[in-house]
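Below you'll find the structure, written out as structure tokens, and then a few comments.
Removed: one protein chain of the complex. Kept in place: all other protein chains.
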Amino acid sequence: MSNAAIVDHNVPPGEPPHIHHMDTPTAYGAAKLGMWLFLATEILLFAVMFCSFAIMRYYHLHEFHEASHHLDLRAGALNTAILLFSSYTAAVAVTKAQMGDNRGVVKNFTYSLLCGFGFLIVKSYEYTHKAHEGMFPFVWNSDFYHYKNFLGLYFCMTGLHALHVIIGMAIMFWYGIRPARNNRFSGKYYTPVELSALYWHLVDLIWIYLFPLLYLVG
Amino acid sequence: MSAHASTAHGNDEVNYLNWKTGIWSWLTSTDHKRICFLYLFAIMIFFIGGGIAALIMRTELAFAGPTIIKDPHLYNILFTMHGVFMIFLFVVPGIPATLGNFLIPLMIGAKDVAFPRLNLFSFYVYVIGALIGGYAMLNPVDTGWTFYAPYSTTTNTSVSLMVFAAFVLGFSSILTGLNFIVTIHQLRAPGMTWMRLPVFVWASYATAVIQTVATPVVGMTLLLVIAERAFGAGIFDPTKGGDPVLMEHLFWFYSHPVVYIMVLPAFGVVGEIIPVFSRKPLFGYKMVVISSMAIAAVGFIVWAHHMFVAGISDFSAKFFSIVTFLVAIPTAVKVFNWVSTMYKGSISFKTPMLYAMAFVFLFMVAGTTGIYLAMLGVDVYYHDTYFVVAHFHYTIQGGAVIGLIAALHFWFPKMTGKIYSERMARIAFAFLFFGFNLTFIPQFILGMDGMPRRYYDYPVQYQTLHTISTIGAYLNGFGYTFALVNLLWTAKFGKVKAPRNPYNSTSLEWQTASPPVHENFETTPVVDHDPYNYGTHSHA
Partner (left out) sequence: MAHSHDHSHSGDGHSHGDTLGHVVPVKTFAKVLGALLVLTIITVAAAKIDMGKWNIVGAMVIASIKASLVILVFMHGKYENKIIWTYILIPFILLAIMIGGVFTDDPFRDRIQHFKVTEQAK
């Protein structure tokens, strides 16, 4: 979402890039407002599934309860902790960037990236386990076929969320770690770090709601 | 003609059209004015495509019984194509992506939109969406543009591809809207306060908000349709315990506000044209602004009035019927303001003004027939008849498309630096206006007589009105062709050069050169007056 050149060798490290049609504070405000608007669209993307979840839960309350007990609570809780921690390191990275500590940005974003990988590994373990048991909404002869509405939403929601994890990791690497290794950021210019962190927090934010809905109360 | 110089800023002959040349400089340009033309070119392809589909359907319907289409399935494909092309590919990007792109930075005194590269990116996202949609047409979809479940989740046509195309197009729409919101917030020139923004900017702001926050909803809904088709997610399919009406709810949660995405910018256009040609300040500027935002807000709580006969609960139907009437209030405020602006004005009937007045008339018809359809009891009778078809064509064609054509005529001198032939434009207008009414007034009557929509055949008693409607459609189509060819011809071969401010307008976009220089203004403008102070001391 950043409109600034990421590694521009014409700009000395720590200085904001030159943007022909706005000054630096305007560009910073614009980028941040743009990112928040984009996050609003992302929340609304998930809102459709939360709404569907509410309606499907209304129709199939009993099945939703039972099916949620078939999910691996420990894996879900572990993933919650992983994401919360990664969100913390991403937030720290912004503070480090504001203080001009580019090594701190690299370090903290790397922690977040590793957490992202950890999350995906746990998630794929869960998926494989479900595939093994035939817990898919379309396996009509499995023991779990009457959970199909729950499972359909489970896979749609966690699948889209996992996609966002991957995108968030790519953004953190490309717009955060890579330029920080070139000492790009300072208190005068850290927009890409803040925007990448905002995106990563959104990933966490969605999971904060997904975890109790899917794993705990069904 | 102007020299093809690529440097030498400040020279009047160098403008955004010729400061760089070659097709590549257009396709990769991040200049909002050039992106306007990229969009204009792209959406016109689909306007023509959708129009041809409409004319084929009207030809088929000219006489009872099969005439030129022997296969009813082909008729289903045609109306789906007409709907998808016109809604997703033409009218939704219509005014915002073309004139919104061109005008918003000019009107607020900015050099460009906030994110110029994102702007170009959103155009290519649109192109990708259009290409996917075109590819989906190889196994044509026959669901109608609404993709209602469970038919859309079970039919063998390439619904998945088509709804994915709509998802991608929605993404383009989101990025455009997001860009405009940020632009209007951050890049206003010194002195351009919120209450000095032209109403077109306000209308575009309201539109951009809807584009940004409503489009993701339909995007996800369509992805869930794909999920339903791909692995039976059990959300919309009733045989798996899903709720098909939920799909309609989610679909209309976006697709009702999308009507305002289409028509709000047209409101803005009319709000710009009427004061200029009446030589009077816009009546009740603040109320026009508030009503734009109110329409955007109310648009989000009325969606289920599209579903009165879909099997929703009677509580829900009553609730949504009552709140739908709220839409009439801000809309009527607008009509009242336009008419009051004209009252005792010194009106000159130039082509843009003719279109603007036609808009007010056509939109009045659309709005008042909308009241019928908002009424629960009446709608149960009118639902899925030609009455509905005529109503929303008055809204979308009489509103959004006429608004676009009006805007193209009004800002044509600014966009191209040429003046078109007033006589030709008026002839085109006459065909367009007469043809349009001739097409759709009979359809109101057909609807009242009970002619259902989406049928390719009908009993003989509907014959006369259908024939009249078909004749009207051809006149209407001829009017559009004539108007667009006139503009295109003038842009290419026109000899009369436009001055900076041919209409003696007071708003900011007319104060720069026609066509503007690459970065819009020679120096950053400082604004010290309202956009419509006609008849006051500072302007003639």
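Letters are used for the chains, namely A and B, taken in the order the chains are written, and counting of residues starts over at 1 for each.
In this text, a residue touches a chain if its C-beta (ideal position, glycine included) is under 8 Å from a C-beta of that chain, and two chains touch if they have at least 3 such contacts.
Owing to the predicted nature of the structure, the values given are computational and were not obtained by experimental measurement.
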Of B:L120, B:V159 or B:V213, the residue in touch with the unshown chain: B:V213
Selected from A:Y58, A:Y125 or A:W174 as touching the chain missing from the view: A:Y58
Footprint left on subunit B by the chain that the document does not show: 185, 209, 213, 217, 243, 245-246, 249-250, 253, 300-301, 303-304, 311-316, 319-320
Positions on subunit A contacted by the hidden chain, ascending: 14, 24-25, 28, 32-33, 36-37, 40-41, 43-44, 47-48, 50-51, 54-55, 58-59, 73, 77, 80-81, 84-85, 87-88, 90-92, 94-95, 98-101, 104, 186-191, 194, 197-198, 201, 204-205, 208-209, 211-213, 216-217
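Here, only the chains that are shown with their structure count from here on.
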For the subunit B and subunit A complex, residues of the former touching the latter: 110-112, 114-118, 174, 178-179, 181-182, 185-187, 212-217, 219-221, 223-224, 227, 231-235, 240-243, 246, 250, 519
Contacting residues of subunit A [partner subunit B, same complex]: 1, 3, 20-22, 26, 29-30, 33-34, 37-38, 40-42, 44-49, 51-52, 55-56, 59-60, 136-138, 148-149, 151-153, 155-156, 160
